[in-house]
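Only one protein chain is missing; all other protein chains are in place.
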Amino acid sequence: MTAARITPAEKAALREPWEDIARQRQAVELGMWAFLASELLFFSGLFAGYTIYRSIYPQAFWEAGAETSLWFGGANTAILLISSAVVALVPRAARWPGLGRFARAMLWIGALLGVAFLVLKGFEYREDFHEHLWPGPDFKLHAEGAELFFSFYWCLTAIHAVHLVVGICLLARLAVAGARDPGWFTETPAVQATALYWGLVDIIWTVVFVIIYLPGRGG
Amino acid sequence: MSDAVLDDTSLPHDVSTFDKGYLGDGHTLRSWLLTTDHKRIAILYALTLTIFFFIGGVAIALVRIELVTPAQDFVTADEYNRLFTLHGIIMVWFFLVPSIPATFGNFLLPLMIGARDLAFPRLNLFSWYLTVIGGAFTVYVLLAGGVDTGWTFYTPYSSIYSNSHVIAAAIAVFVAGFGTIATGINFIVTTHTMRAPGLTWFRLPLFVWAMYTVSVVIILATPVLAMALTLMMAERFFGVPIFNPQGGGDPILFQHLFWFYSHPAVYIMILPAMGVVSEVIPCFARRRLFGYDFMVYALVAISVVGFFVWGHHMFVSGESPYANLVFSFLSFVVAVPSAIKVFNWTATLYRGQITYEAPMLYAFGFVGLFTMGGLTGLFLASIPIDVQATDTYFVIAHFHYVMVGGTVSAFFAALHFWWSKITGRMYPETWARFAAVLMYFGFNFTFFPQFIMGWAGMPRRYGSYPPEFQIYHVLSSAGAVVLAAAYLMPLGYLTWSLRWGRRAGDNPWGATGLEWQTSSPPPTHNFDKLPTVERAPYDYHPEGYVETGEAARTIEASQKGGEQE
Amino acid sequence: MSAAGRRRHDDMPTVREIVRRPAWVLLVLLVALGLNIGAAFLPIAPFLKTAFHLIVAAGTVALIAFIFMEMEKKGPTIRLFAAAGFIWIAILFLLIFSDYGIRR
Partner (left out) sequence: MRHFIFFPPEASVYARHVDWILFGLLGVSAAIIGLVVALLLVFGIRYRRGSRAPRGPLPAWVSRDVEIGWTVATLFTFVFIFWYATASFLTTIGAAPNALEIHVVGKQWMWKIEHSNGVREINELHVPIGIPVKLVMISQDVIHSFFLPALRIKQDVLPGRYTSESFTADKTGTYNLFCAEYCGTDHARMGGSIVIMKKADYQKWLDAQPGAENLAGQGRQLFVRLGCAGCHFEKGHRRAPDLAGLYGSYVELADGRTVRADDSYLRDSILQPKRDIVAGYAPIMPSFEGTVSEDQIFELVAFIKSYSGDAETTQ
């Protein structure tokens, strides 16, 4: 509570109406976790729908799951796990001015891994289109319920991808702003908030991977 | 920052800023549209919501004109469907849900906890813009020809069969929903991190508790609606079958997701109203709120158990009968904390020094109408009664008693109670009392007949109907005229008071909340000296009641420490 | 471990110190991913496979939340909000299956 001794770096990171960077950081973190809880509930609708239809059409979901590309899914999961480990280093390092460059490098690596994920995803989507896995008149599978599986496949992965794009933008923005003002970078709560958001994107994918790519393997 | 040049208040010779508080802090449009001051954002919200309230009101006025005669003769069936849909969408998402939190919550939450602003002022402004963008989509829908799904967007009608602007309407709701989520997060963080020294959780005014609990409900419920609407839009736009039985989907799933939000949404509307009434009644009864702790627990209980009951909207939907039993039971359980709140408000009057200014009249109206609304909720929670009553005017009457009789009454109570704090002026008391009583009678006149015709079988969303129901529709439409007058009156006299109203002191009601300790209207930074809190809330004491001239009454000296517990 | 209050330069950890723990966790997560993919091909009953997948996924989620997102160091309020997300999903599932679970 010694508001008198505010360093220039803290001053750069402070926002109205805060007078104390530590409390501001607490507030941002709490707000971010509340937002993440909200995001989880956002996805819960999809998960609930998936679970219900899978319980109604177990066989069709099993067959349809086998049509997804485990190679793409597995590689993307690995990429995202690595990226979340990389991004997790950022708040641990960013606090120290001497590690600022390292932290920003980690941000860029995280963002690049995110882009790699999207690129793979793009190839996967192209393949899916070629194989007529888009629900509609010339859909590949015939089992009742298989179309539902792929409805959820597209919705889950697309909505996740939107979140990922937002995450990549946040990482890049933080890296750019951090390079411009290294002092601000050591103090700003945005570092923690961005890392938390990236963590959530990974958590969601972990579940998506299990329910979309793993069913129907090995006969 | 950069608009300081345009900002005339920065000129030292401008004396008017001294007593205009935050209102004097800039007069340009820009100083309003880019403000991060929670009080100004509250005003922005108030103006926006007022506009939407009247658009929604016009829609239902046309509906009520149509319903005067049994035949479909004033508007076509399609127009009728679009009108009631518009009324529902606007009133729910662009008035009731944001009403009290976004205006009074925004304005008062920081003041009540002794903070300078909300935790994230820019996010707060952003949430207003989201509401406006959502509103713009709604206006687009209105101009483009409307949407005819009903506010519930039930599939597969909305996702496949409707020929109206469903996607734009769903986007409107989606965007506005994220506006309320942003507000909710802001309130939660503010309440957790910005309370004045000494202001422990159990010293918070109930209005703050209400804002806090409602925010939790908002952030956990709204995203599910967002996803339900997203999936509905995906089905409509891309043709992926999700709720469509032809692709194996189940249309009931949409209803589950929709009501997972929309039943808690009822509590999003009513919890803030409860908060308002819990402020008003102790003040005008000069009495500590009876059972403060229980009132807090009741709020928390309602906000949690409120999530367990959505299935009672679906008793006839084809839901499993066993699920019906579960949801019916839980719906009875959730009524208990609401009942406790009603009893506590009543008991607060005991041994009070009651006066009847307009806010108190509205609060009394609230208690009466909310009790009616709540009790008819029990009818709808019991399965055999609900089977007859659901999708009829009985339900319409029930939720209007809760949302209009409850929330809107409380909104007007709040408007009159804090008007002096917001504007620095008093409203004309006689007019306000008259409007309050008129609103109460107009309301009952409009909605009570709907219970009777609903039980008799009159279905909702009918533009034409069998003639035996006409008498009730005529009564209802006549009552709506009275009600409309009662809503228009405050618009007139409150606007009048902005210029000619008596100047209010800082604390005209002699109320105890922190918001009354700063000037009226408050300065931009809220408090010249941030307050500390040493007492429990509602430290009114009827014995020490003294009247001191202009600022109607104060309670000063008596507060020497009448702690009871 | 956690750097509370003002930080002095001599407290600064080396990159190695910072990386060590997340790297170990990452290794565990990648192994878990491999196990999960491998298990998908085992010739056992589908529901057993699914249960295994979900348990591994839950572990992964927990590790990400507790280590990567530093939940281990957070106070009760933040844990409560994080838990609320999961509890409310549980509510949704539980009550929605009170319908679907016994409909047919």
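Letters are used for the chains, namely A, B and C, taken in the order the chains are written, and counting of residues starts over at 1 for each.
Following the convention adopted for this analysis, a contact is a pair of C-beta atoms (placed from the backbone, for glycine too) under 8 Å apart; a residue touches a chain by one contact, two chains touch by 3 or more.
Because the structure is a prediction, the values reported are computed rather than measured.
Considering the intact complex, the chain excluded from display touches A, B. Screening B:Leu23, B:Ile242, B:Ala285 or B:Val309 against the full complex identifies B:Ala285 as the residue touching the chain left out. From the options B:Thr36, B:Ser99 or B:Thr371, the residue with contact to the chain not on display is B:Thr371. Between the chain not shown and the residues B:Thr36, B:Asn124, B:Thr138 or B:Ser162, the one that touches is B:Ser162. Across B:Arg30, B:Arg122 or B:Arg351, the residue that sits in touch with the chain not pictured is B:Arg351. Interface residues of chain A with the unshown chain, by the touch rule above, are 57, 59-60, 142-145. Although one chain is not displayed, chain B still touches it through residues 72, 77-78, 80-81, 148-150, 152, 154, 156-157, 160-162, 245-246, 248, 250-252, 285-286, 290-291, 294, 316-318, 321, 324-325, 328-329, 332-333, 335-336, 339-340, 342-344, 346-347, 349-356, 364, 367-368, 371-372, 375-376, 378-379, 381-385, 387-388, 390-392, 452-453, 455-457, 459-471, 542-543, 545, 562, 564-565.
Here is the rule we go by: only the chains that are shown with their structure count from here on.
Simply put, of A-C and B-C, more C-beta pairs touch at A-C. Chain A and chain B have Cα centroids separated by 35 Å. Centre-to-centre spacing of chain B and chain C amounts to 38 Å, using the average Cα coordinate of each chain.
The set of chain A residues touching two or more other chains comprises 30, 34, 37-39, 41, 44-45, 48, 52, 56. Contact of a single residue of chain C with at least two other chains is seen at positions 77, 84-85, 88, 92, 96, 100-101.
Interface residues of chain B facing chain A in the complex, by the touch rule stated above, are 36, 115-122, 181, 184-186, 188-189, 192-194, 219-224, 226-228, 230-231, 234-235, 238-242, 247-250, 253, 256-257. Chain B makes touch with chain C in their complex at residues 192, 216, 220, 224, 252, 256, 260, 307-308, 310-311, 314, 319-320, 322-323, 326-327.
Within the complex formed with chain C, the chain A residues making contact are 29-30, 33-34, 36-41, 44-45, 47-48, 51-52, 55-56, 58, 62, 70, 74, 77-78, 81-82, 84-85, 87-89, 91-93, 95-96, 98-99, 102, 195-196, 199, 202-203, 206-207, 209-210, 214-215, 217-219.
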